[in-house]
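Please find one structure pasted underneath; my questions will follow.
Apart from one protein chain that is not included, each protein chain of the complex appears where it belongs.
For reference, chains read A and B in written order, and residue numbers begin at 1 within each chain.
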Amino acid sequence: MAPPEGMSPLEYLTAIEAIKQLKARYFYGYDHKDWAFWRDQVWAPDGRLEVPEMGQDIAPREAMIEWVIERSMKQVSVHHGHTPIIEITSPTTATGIWAMEDRIYRDRDHPDYKDAARILGFGHYRERYVKLDIGWRILSTRLTRLRTIYERVF
Amino acid sequence: MAPPEGMSPLEYLTAIEAIKQLKARYFYGYDHKDWAFWRDQVWAPDGRLEVPEMGQDIAPREAMIEWVIERSMKQVSVHHGHTPIIEITSPTTATGIWAMEDRIYRDRDHPDYKDAARILGFGHYRERYVKLDIGWRILSTRLTRLRTIYERVF
Partner (left out) sequence: MAPPEGMSPLEYLTAIEAIKQLKARYFYGYDHKDWAFWRDQVWAPDGRLEVPEMGQDIAPREAMIEWVIERSMKQVSVHHGHTPIIEITSPTTATGIWAMEDRIYRDRDHPDYKDAARILGFGHYRERYVKLDIGWRILSTRLTRLRTIYERVF
């Protein structure tokens, strides 16, 4: 890990902290279901979300957010991110890998409630970031899981 | 996120790291039940703790710590904090939002053991910080939870 060409060590550290807070807003907006915040403060216009285990690969931002909202209705979600490995590849581009844990608690009237009232997952996000005029935004994220536990209703 | 008036980018990043380590000491002191450390290394003298779901809003520091100690007797606690959104509002003031997860394991002779031997919670701290001569300290924290799971004895 080192600054790319055209960035000072101070600009490099500033970019890393900005990307950490960007991902913090991702989690905050998602779990508070604050979709206007999530759209404007987190994603680049051509943002892409990939979840291979669900066969999902959606872009751009508007279609992707619609899909997330649809899936997130009638559930409480908890997403936590850990120990990012962030690489600044140029003054306006970067990549990151985040360890993650997520928990989904579905409402009783959720269409998939009987299949899994609670889901507990552990995995990693692999992401690309871009610096726009308004600041760093997520360009793409790809979520894979090491383990997923589905708990049915008992 | 940007430095406030009167702070250089380097002072700004230094303050953010100091506040992250401050909150790290909060968790370390609490879960090790090291109350002298928790008092001296974490809290401002007029520190305030709010837990709306418990109807609690306690200050200053001495009364608040007494309440925490009383509640924490005879239990093992695990508190983890994640992905802070920290805003430095002046060279001596700041705010932060932390995602959190906590687990409480009560001893069998804890007065509330039969109601909930284990508690698992997910939520957020919303905090204010102040820089004193001795360094950054927590001025107030307000804990809300997205979800709390109480497990009774079986």
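A few comments on the model shown:
Here is the rule we use: a residue touches a chain if its C-beta (ideal position, glycine included) is under 8 Å from a C-beta of that chain, and two chains touch if they have at least 3 such contacts.
All of these numbers come straight from a predicted model, not from anything done at the bench.
If you put the hidden chain back, the residue from A:86, A:117 or A:138 that touches it is A:86. Within the whole complex, the absent chain has one touching residue among B:39, B:74 or B:103, and that is B:103. Where subunit B meets the chain that is not shown, the touching residues are 10, 13-14, 17-18, 20-21, 23-25, 27-28, 31, 76, 78, 80-82, 103, 105.
If you put the missing chain back, the residues of subunit A touching it would be 1, 9-10, 13, 16, 82-86, 97, 99, 101, 122, 124, 146-147.
By definition in this document, only the chains that are shown with their structure count from here on.
The geometric centre of subunit A is 25 Å away from that of subunit B, both derived from CA atoms.
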